[in-house]
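Yeah, one chain of the complex is gone here, protein chain that is, but the others are all in their spots.
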Amino acid sequence: MTECVQCGADVTLHDDAEVGEIVDCTTCGAELEVVERNPPVLDRAPELEEDWGE
Amino acid sequence: MTECVQCGADVTLHDDAEVGEIVDCTTCGAELEVVERNPPVLDRAPELEEDWGE
Amino acid sequence: MTHDYTKSELEAAHEELIDNDLGDDGLRTDGGAVGGDEQSPPVVVKIGGARAVDPEGALSDVAHLVANGEDVVVVHGGSTAVDDTLEQMGEEPEYVETPGGVVGRFTDEKTMEVFEMVLPGKLNTDLVAALQNEGVNAVGLSGADGKLLTGPRKSAVKVLEDGRKKIKRGDHSGKIEAVNDDLLSTLLAGRYVPVVTVPMLAEESRGEGTATEYTPVNADADRAAAAIAGALGGELVVLTDVAGVYEDPDDPDSLVESVGTPAELDAAKDAAEGFMTKKVMAAVEALDGGAASVTVADANNRDPITAARTGHG
Partner (left out) sequence: MTHDYTKSELEAAHEELIDNDLGDDGLRTDGGAVGGDEQSPPVVVKIGGARAVDPEGALSDVAHLVANGEDVVVVHGGSTAVDDTLEQMGEEPEYVETPGGVVGRFTDEKTMEVFEMVLPGKLNTDLVAALQNEGVNAVGLSGADGKLLTGPRKSAVKVLEDGRKKIKRGDHSGKIEAVNDDLLSTLLAGRYVPVVTVPMLAEESRGEGTATEYTPVNADADRAAAAIAGALGGELVVLTDVAGVYEDPDDPDSLVESVGTPAELDAAKDAAEGFMTKKVMAAVEALDGGAASVTVADANNRDPITAARTGHG
């Protein structure tokens, strides 16, 4: 259980959440990145364009 | 048994001569290349510099 | 040089492509006159990757253009050849899918090494030699040379893995935002034909008050061609390997000859969309950036470039 960095609401991480996974805050919809699992630490997921190389 | 292309003298090829091998004419000293083994065909060996790449 | 594409913009361009029956016509979009000098704008020709060295029609057509006194820049990719070489070295090419459903290469450090070996290495050298054999005074360049293609590093990508959204870091990839057109003009003025490929040089800052560090990274070759055409105000001609629409772009036997059922139509549209979306994006970017015109044409035509430019694609 941890807080959304955007709106402060509670965010529950499911048991098999992985580091690097993105979870959406069900309250404000922000994309959050799992930085650590135990204890759970979330950060804003980076805004990324869908650019690809060759 | 075959002839030197340079001076015409007889040149004997040993049994295990290989195609591409160079033999020296014992009469005139020319470098000859074994083009074929049976029947033996000789040609002048190319003049080659000792240049190497990288 | 960034451009946000709305879905309707892409769909509209896509529809035009399909209606135009790509095999006969090219998509031709004129961006209006660029510059005001008497010289015609340079022609920037994008050649497909896998067949970069083999498109004989295209190479002799480049020779015709040059013989007619036109300035030409050739741009090429080579993704398939990178995969082949990775496999020869016992490595698996890595592809990932975005949450939006776009599939693309993830370029880790080892892949980046092979990328440098294949694109500026083997393909570019062989293409330069092939052009020289056509009498074209080709000079090969990558985005690193003279900082020809630069922009920010994109080392994190959002991917869909086992149904979950994740951030994958460590991608050796970047987005082209600037072109050193001076290098190209210098060579063109010297009567040389630049033959350009990726990688680009990505700029990364190591923190406050530290200098920018440059790293060669993967970038899309179609976007490189678009950026170059934009910077030079040139006519962009994109030669595609596909004679029509392939259900699977990597499978020549999957050419969709005709579409019967609604399901087939959807599959064909998806394939075309996936394949062409990048090219459409590149076309729009080119015009946005200053290109005089963009034409997409079939590489298999005889004299494909000339045909495309005169509308006989």
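Residue numbering begins at 1 within each chain, and the chains themselves are lettered A, B and C in the order written.
Keep this in mind: a contact is a pair of C-beta atoms (placed from the backbone, for glycine too) under 8 Å apart; a residue touches a chain by one contact, two chains touch by 3 or more.
Quantities reported herein were computed from a predicted structural model and do not represent experimental measurements.
Chemist: Since one chain is left out of the picture, which of the remaining chains does it touch in the full complex?
Modeler: The undisplayed chain, in the complete complex, is in contact with B, C.
Chemist: Any idea which of C:116, C:177 or C:303 touches the chain not displayed?
Modeler: C:116
Chemist: Out of C:47, C:144 or C:226, point to the residue that touches the absent chain in the complete complex.
Modeler: Final answer for the missing-chain contact: C:144.
Chemist: For the chain left out of this view, which of C:40, C:60, C:155 or C:215 touches it?
Modeler: The single option touching the absent chain is C:215.
Chemist: Please identify, in ascending order, the residues of subunit C that touch the omitted chain?
Modeler: Residues of subunit C in touch with the missing chain: 85, 88-89, 113, 116-122, 124-126, 128-129, 132-133, 137-142, 144-147, 182-183, 186-187, 190, 192, 199, 201, 213-216.
Chemist: For the chain that got dropped from the picture, name the residues of subunit B it touches.
Modeler: Where subunit B meets the chain not shown: residues 18, 20-22, 31, 33, 45-46, 48-54.
Keep in mind that, in the parts below, only the chains that are shown with their structure count from here on.
Chemist: Which integer distance in Å separates the CA centroid of subunit A from that of subunit B?
Modeler: Comparing mean C-alpha positions, subunit B is 78 Å from subunit A.
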